[in-house]
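Of the protein chains in this complex, all but one are displayed in their positions.
After this line comes chain A, so read on.
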Amino acid sequence: MNARDRILGKLKQSLAGTTPIADDYDDALLTAPWSYPAEHRVTRLCSLLQAVHGETVLTTAAEWPARVSEALASRGIDELLISPATAHGQQFAGYLALNGLVTRLKAYDRPVEQWKDELFFSTPASLTGTLGGIAATGSLVVWPTPAEPRLMSLVPPLHIALLKASEVVDNLYQIMQTQRWAERLPTNALLISGPSKTADIQQTLAYGAHGPKELIVMVLQDA
């Protein structure tokens, strides 16, 4: 007998003659206290994100590239990690071309091993999409993809995320159910609720622990 069989054997023996407890899941308790009128959802999400040093910008589907450009310029950043394979990547590239801007666009188009050094030490900013937002906790739903891999929202010191206002839902339970997460989880699914932080030294909050020091959420109000 191996460890597995011995452990399972002991556990089964301890349960002999008992019946499993039925699932009396109380979804009302996870939704009712965390529901908001449609017009308050975005406000709540933004104020929760701001409370943890997240920056939120209310903009539109047409205007956001200009806002992103401004955010980069104000920080003296002249390059951005963004996927050319996504609609937003193409839109941003188009905007730069049209306006004759020189921001260098970098693509995450090869396995991390081939450009780890550059990703870690000379990629100041990234932009990714999101699958929605959660008003209850001020969270972004991010599912990395081959076009926007896992480290894109983690390693660069500035992470800019696009969020469609229409995709901000009330609470986690709701989005899990409507997007049928249990049937289709990717290899890595994330909730991101602000820039990286820690209170490990004398309970003093400090931002930019290991992940992004700054998170800017572009809320597309008409999308």
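Observations on the structure shown:
Keep this in mind: a contact is a pair of C-beta atoms (placed from the backbone, for glycine too) under 8 Å apart; a residue touches a chain by one contact, two chains touch by 3 or more; residues count from 1.
In this text, contacts and distances are computed from a predicted model.
One subunit of the complex is not drawn; among "ABC transporter permease subunit", "Cysteine desulfurase IscS", "Iron-sulfur cluster-binding protein" or "Nitrite/sulfite reductase", its UniProt record names it "Iron-sulfur cluster-binding protein". Touch with the chain omitted from the figure is made, among A:Ala87, A:Val102 or A:Ala182, by A:Ala182.
Where chain A meets the omitted chain, the residues involved are 2-4, 6-8, 10-15, 18-26, 29-30, 33, 48, 52, 108-112, 116-117, 120, 136-139, 144, 146, 149-151, 154, 172-173, 176-177, 181-182, 185-204, 206-212.
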